[in-house]
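Dropping a structure here in structure tokens format, bear with me for questions.
One protein chain is absent from this view; the other protein chains keep their places.
Entry: chain A
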Amino acid sequence: MGVIVLQLFAVPEGKSGPQVIDILTKRVTSLGGVLSGSFMVDCETYTSVASLGATRSVHLLHNSETPASVFALLEAASGNKTVALVADNLFDLLMLKLSNFYQAKKQTKIESRGPRFEAGDFLVKLGSVTMGPAFKGILVEVEYQACSLPAACWDLIREFMQGFLGGCVPSTPPQYIQNRFGDMLGPIDGINQYLEQFNAFRKTTGIR
């Protein structure tokens, strides 16, 4: 349990995704980060069939950091509410059984995958976001594991992030974190941010 912040890192002109990951890897390791495996967060979206009435979407996300859990985020028909259910891995099997009611669009499956670093109380994950074969951008995840309250540690997180990401890190926290500045955050908050970012990636053609 900790505060998770996602940061989009724009790919500079003339550089490829793997080159940017290399550059960021060097910066993180010079800050004391130790490579400890790799991570993956993926998202598959299921949409309700017409005979069920108003369209609803279920986003199924998996995070290698919580391998025994499945996060099911349901966008309500009215559009202004998302219900986040956390369940066992077998929930995937249930969604497959619901294929007569909710169907997956294969081409919208999106994932962020890459190396994972431990730097003291920080976890840094450098993700290359891909949708099928297409590379969409770089998404960096930073988790400060020692604290679950953004109000108590945002400044520390920002300083750490600016140390290897530079000026692209704003001085104000992302809107999602601002709305929950005084609340205790957990894995579901990281997942909600991933969904926001993945939806933005899906709407962009080319690299974000």
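Some points to look at:
Rule of thumb we're sticking to: contacts are C-beta pairs under 8 Å (C-beta built on N, C-alpha and C of every residue); 3 or more make two chains touch, one makes a residue touch a chain; residues count from 1.
Assume contacts and distances are computed from a predicted model.
This figure omits one chain of the complex; the name its UniProt record holds, of "Glutamyl-tRNA(Gln) amidotransferase subunit A, mitochondrial", "LYR motif containing 5a", "ETFB lysine methyltransferase" or "Mediator of RNA polymerase II transcription subunit 18", is "Mediator of RNA polymerase II transcription subunit 18". When the omitted chain is restored, the residue from A:Phe9, A:Phe39, A:Phe164 or A:Phe201 that touches it is A:Phe39. Residue A:Val86 is the one among A:Val86, A:Met131, A:Ala152 or A:Ile207 that touches the chain missing from this view. The chain not shown here touches chain A at positions 36-40, 42, 44, 48-49, 51-53, 56, 58, 62, 64-65, 67, 70, 72, 74, 76-77, 81, 83-94, 97-98, 100-102, 111, 113, 116.
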